[in-house]
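With one protein chain held back, the other chains of the complex are shown just where they sit.
Order of writing sets the chain letters: A and B. Residues in each chain are counted from 1.
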Amino acid sequence: MTGKTLQTDSEGRLKHFLTTEGLSQSLLNSILDHAENFAGVADRPVKKVPLLRGKTVVNLFFEASTRTRTTFELAAKRLSADVLNLNIAHSATSKGETLSDTLRTLEAMHCDMFIVRHANSGAAHYITTQVAPHISVINAGDGRHAHPTQAMLDMFTIRKYKGDFTPLRVAIVGDILHSRVARSEIHALNTLGVSEVRVVGPDTLIPKDVESLGVHVYNDMTEGLTDVDVVMMLRLQRERMTGALLPSAHEFFNRYGLTAKRLAAAKKDAIVMHPGPINRGVEIESSIADSKRSVILQQVSHGIAVRMAVMAMTMQRFNDEGDS
Amino acid sequence: MTGKTLQTDSEGRLKHFLTTEGLSQSLLNSILDHAENFAGVADRPVKKVPLLRGKTVVNLFFEASTRTRTTFELAAKRLSADVLNLNIAHSATSKGETLSDTLRTLEAMHCDMFIVRHANSGAAHYITTQVAPHISVINAGDGRHAHPTQAMLDMFTIRKYKGDFTPLRVAIVGDILHSRVARSEIHALNTLGVSEVRVVGPDTLIPKDVESLGVHVYNDMTEGLTDVDVVMMLRLQRERMTGALLPSAHEFFNRYGLTAKRLAAAKKDAIVMHPGPINRGVEIESSIADSKRSVILQQVSHGIAVRMAVMAMTMQRFNDEGDS
Partner (left out) sequence: MTGKTLQTDSEGRLKHFLTTEGLSQSLLNSILDHAENFAGVADRPVKKVPLLRGKTVVNLFFEASTRTRTTFELAAKRLSADVLNLNIAHSATSKGETLSDTLRTLEAMHCDMFIVRHANSGAAHYITTQVAPHISVINAGDGRHAHPTQAMLDMFTIRKYKGDFTPLRVAIVGDILHSRVARSEIHALNTLGVSEVRVVGPDTLIPKDVESLGVHVYNDMTEGLTDVDVVMMLRLQRERMTGALLPSAHEFFNRYGLTAKRLAAAKKDAIVMHPGPINRGVEIESSIADSKRSVILQQVSHGIAVRMAVMAMTMQRFNDEGDS
């Protein structure tokens, strides 16, 4: 089972969106192009297009997340879909129903799309192998594995500010080990052909085999940021870490927090990104988060457009059709 | 107070839907006929009809149930209604407001329909006697009393597979004593004129006066299933049972679980039903639940259509009007 085979149909079109790994450059660019069109919807007086009218989108969240759930809910509603929010931890599965039976039941209710978030790596893939042919699955984060819509909104943001990917040096900073965001970003950046991807953090937070993904490892923050075009900070996933790996938030900031002094090593026009929510004074100095170089809020806006694009594409409904 | 008087208006049309008891055969058939039309909505690209546009449907759940709430929410949204989900256990009533005042307040907000679920038998009837004339009430399960939309989706499924009700032998298996589903099914089956209704279970889980409802009691599973056309399994309502009545799920399966061997006693084309969520290995063998004879998932699909039908009928809005 590869991501590519599972994610695309026989004609190579996106059917599910589970990971950025294994998708072609042209498919990733196609997502970005569609998102570009959807970004314009937000500027209209009526922020809605009828592409998914009469479709039922299910937020199937096995792990709570208000922010991610909200962005998918808004994206679905702006596509005119009906949205069902299911917090599975509190529903039928706790009555002894199997996951497979829950999926069968939702299919029988004629739901059309599952947005899946789960604490276990591979959960969205597994669900994709279980669903009926008419259903599309979108991975909204599975364990340490992947968070592809986050990665694509990051790519959208980079393209917006930098245009061409090929000459870029990009540094991803922080807890790489536990980050599904980092993993999805690395695959997308490599496929889109950036010049260099660096990961920056302490050895305890960098996966041992990470260089096999084609990235360079830096333990020193200033060295890692030298001459980069893009700084992608990660959220310190305190809830996913065991105590032993990292002494304290304070010590983390001392070594890997993004400060004006450290950012000075990057190119003068380097942009600063973060998936949010940010921990001010832990991963990033407040003044940097609020500076002109920070594109953190633009990332949030782009997140709606990218999710609309992916939802429309997996349902084979394109924004040039329903743009009225 | 009889169900019939309370449920129909002066011209005999359905105004509330509280129980299958006391409704005429023609009214039950009319529900099935309307549901037949609504079943087609799910196959359209836009799964929506505008029959309840601008109406406000309130899920008034005094007892939590994700699955039942979800089916009513989807049915209402596919009729284009606005839906309000109220978990009454956590809201104003806990601030000392009476039930009557809560109802008055929702009426004053110009809500149009209450979908009521409550742990006490008779709750939906009581609420019906309390509401303003323009409101329709639908019982989504009250204590051990009734669950009429579940019964009607079961009738819809039987008619779909068997056509005519009159020659059928039907067995209802399991915990009859605590089952509002069983009670509503028995009344519907009798009114629709099946040849024989059997209830199958241990004496401790069969109500003492059940034969007065016109059913035959069987304690032995194989005997009870002999020559039946339809096997309706009940969910083992563990949360509703006191420990003394039933030793264990394991022992229950040994005596009343539906196995291939026991099902062999039924007619060769007998269908297997279950209201869900199923407990595999407790009420039903996994291979039977997944076999061609199982129509469990069809029941779920039919549940949306039947609920759309009942909602449209009680609001005097019929699917032949707004089908555009």
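By our rule, a residue touches a chain if its C-beta (ideal position, glycine included) is under 8 Å from a C-beta of that chain, and two chains touch if they have at least 3 such contacts.
Keep in mind it's a predicted model, so treat the numbers as computed, not measured.
Participant: Please pick, from A:R44, A:K208, A:K268 or A:K292, the residue that touches the omitted chain in the full complex.
Facilitator: Per the contact definition at the top, the residue touching the missing chain is A:R44.
Participant: Considering the whole complex rather than only what is displayed, give the residues of chain A touching the chain that is not shown.
Facilitator: Residues 42, 44-48, 66-67, 70-71, 73-74, 77-78, 276-280, 282, 297-301, 303-304 of chain A touch the chain absent from view.
Participant: Give me the chain B residues in contact with the hidden chain, please.
Facilitator: The missing chain touches chain B at positions 53-56, 82, 84, 86, 90-92, 95-98, 101-102, 104-105, 107-110.
Following the convention adopted for this analysis, only the chains that are shown with their structure count from here on.
Participant: With centres defined as the mean C-alpha position, give me the chain A-chain B separation in Å.
Facilitator: Going by mean C-alpha positions, chain A sits 41 Å from chain B.
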